[in-house]
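See below for the structure under consideration.
All protein chains but one are shown at their positions in the complex.
Naming follows writing order (A, B, C, D and E), and every chain is counted from residue 1.
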Amino acid sequence: MKTLTFLARSGPYGSSKAKALLDMVLSAAVFEQKIQYIFLDDGVYQLLAGQDPALLAAKNVSAALPALELYGVDQVYLDLDSLQARGLSTDQLLIPASTCSAGDISKMIAESDMVFSL
Amino acid sequence: MKTLTFLARSGPYGSSKAKALLDMVLSAAVFEQKIQYIFLDDGVYQLLAGQDPALLAAKNVSAALPALELYGVDQVYLDLDSLQARGLSTDQLLIPASTCSAGDISKMIAESDMVFSL
Amino acid sequence: MIISLVIHGAPGTTQGAQTALTFCRAALAADHRIYRVFFYEDGVHNANALSVWPQDEYDLNAAWATLVREHELDAVVCVASALRRGVLNAEEASRYEKTGVSVDPAFDISGLGQWVDACLNSDRVVSFGV
Amino acid sequence: MIISLVIHGAPGTTQGAQTALTFCRAALAADHRIYRVFFYEDGVHNANALSVWPQDEYDLNAAWATLVREHELDAVVCVASALRRGVLNAEEASRYEKTGVSVDPAFDISGLGQWVDACLNSDRVVSFGV
Amino acid sequence: MSTLHIVNKSPFRTDALQRCLALVSPGDSILLIEDGVLAANLSTLADSLAGRDVNCYALSEDLVARSVSVADTCIWTVDAAGFVTLVCEHRNSLSHG
Partner (left out) sequence: MSTLHIVNKSPFRTDALQRCLALVSPGDSILLIEDGVLAANLSTLADSLAGRDVNCYALSEDLVARSVSVADTCIWTVDAAGFVTLVCEHRNSLSHG
């Protein structure tokens, strides 16, 4: 088993990056690897409750989040600094995520076999 | 005749944007429009002398610059603030360009029929 | 008013092509005239007829082709951008001995001169996906 | 060492695909083993066989296809990324009734499972064009 | 004789909004679209615009998609039809790359 860390750093609809990383996470989960899924920078917007991209003809990127645990992705983290820098708070989020700091993320990266960032 | 303003804001080899904007400028020149070609932000790197992208298997974006005047593109400007913010000076440039300020650029934009930025 | 659009972004990868489509529909609904839609750089992928979108996703390629046909829009794909991205019509596919035609016939393939012409003949030109 | 590459960028539009090619050659020259090159998102355009580059420009599509053949590399194009971008093999072109085959046969089309497999079987995985 | 500045990038990841603010003239307008709307809930944006005679708009479809609210009364929301109107009301438009 390998430790794979995913840094979700992009907002949800401006590009396909959020969805592309989510698909990587779910694929790795099927192979039962150890996964650390970290939302930071604009990636914290992926976690916001109340997203409604119907008028963009896009799928709701956050719809898959509640199912992450079913897929065995239970290590989901949120960079608190990124959230606060954007004027957001944890009670606006769709799913609970363990808050972490840049120092925590550095440690998780150091303990990973591979790291992917989108 | 229309006044078309082009804002070259990207470095020369990280993307195709510099070349794409240059092609627009040259096409507009063929149709003998009034052209204002302004290098600002990372676009100032397009003007640096001594570029050698052979090892990137890319064409030298700056090679076309000396021919701009032949095409009738004689209004070429350079944002001095952008240059200085990057630790560069005008004597490092391949072609002479009139230096300008953000205020000058604002005025040129205001007097344009259309503006393109890449 | 007479409006033209320049589209730089591929469908799906960035949002610009979708924004442009919505803008184009709104402009038509407000009885403006769309002089031309010019697809440049990665924007040419909007004219790719080989794209296959998942059933549960919005097919932006089909949406563009439909809009162009319904409103008889002048939709032009930049030839220099298209060739290097493998967006080819029958003539080019044959000339370069390629295994397929990939551009939707609702779109014309032509040069940047068509973009200049759009600038000269439009009141406004709006760029998307830069 | 055993190294795999993940390529996110289209040829030409951003520099990542070219950087990856140079890296891949250097790794092979240093006698490392390339386990797999995985083309994801816009990276799938590197496998497009319909691309026509100008005579005086470097044909990155041809360069990838040549490198893959010469070193018998395992080059995999992500199927979900490829379908929506019109990068199709003969089977898909026929199934979806499309007018052409666009993937270079040097590349396989498969799923993200091949990327996970590359992670499991490589010492290093390097991403380009993100 | 004014310009519609269109910003489609996140203010947190790129300098697009900042560079736009350096180039706006009195009488110009700014329209935030796509990831650009992430600036709409920044009070610092309102501060930057104060006293400059620059109107600021955010595209409602993009705000709703992202569940982002507008922080300040000085930022108006417009839909796609309003986007078209803004384009027509200004002499030219500048999509900041």
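Annotations for the structure displayed:
Basically, contacts are C-beta pairs under 8 Å (C-beta built on N, C-alpha and C of every residue); 3 or more make two chains touch, one makes a residue touch a chain.
Everything numeric in this text was worked out from a predicted model, so none of it was measured.
One chain is not displayed; in the complete assembly it touches the shown chains A, B, D, E. The missing chain, though absent from the display, is touched by one residue of B:Q51, B:Q75, B:T90 or B:S106; that residue is B:Q51. Residue-level contact of subunit B with the missing chain is found at 10-15, 41-42, 45, 48-56, 58, 85-87, 92. Residue-level contact of subunit E with the missing chain is found at 12-15. In the full complex, subunit D makes contact with the omitted chain through residues 1, 3, 15-16, 19, 22-23, 25-27, 29-30, 32, 123-130.
The rule is short, and it goes like this: only the chains that are shown with their structure count from here on.
Contact with both subunit B and subunit E is made by C. Chain pair with the larger contact count among A-D and C-E is C-E, by C-beta pairs in contact.
Among the remaining chains, A is positioned farthest from subunit C, on the basis of C-alpha centroids.
Of all chains, the one whose mean C-alpha position sits at the greatest distance from that of subunit D is E.
Distance between subunit A and subunit E, defined via averaged C-alpha coordinates, is recorded as 28 Å. Per-chain Cα centroids separate subunit C from subunit D by 26 Å.
In this assembly, the C-alpha centroid of subunit A lies 33 Å from the C-alpha centroid of subunit C.
Residue positions of subunit D touching 2 or more other chains, listed in rising order: 12-13, 41, 57, 80. Those residues of subunit E in touch with two or more other chains are numbered 8, 34-35, 61, 92-93, 95-97. This structure has the following touching chain pairs: A-C, A-D, A-E, B-C, B-D, B-E, C-D, C-E.
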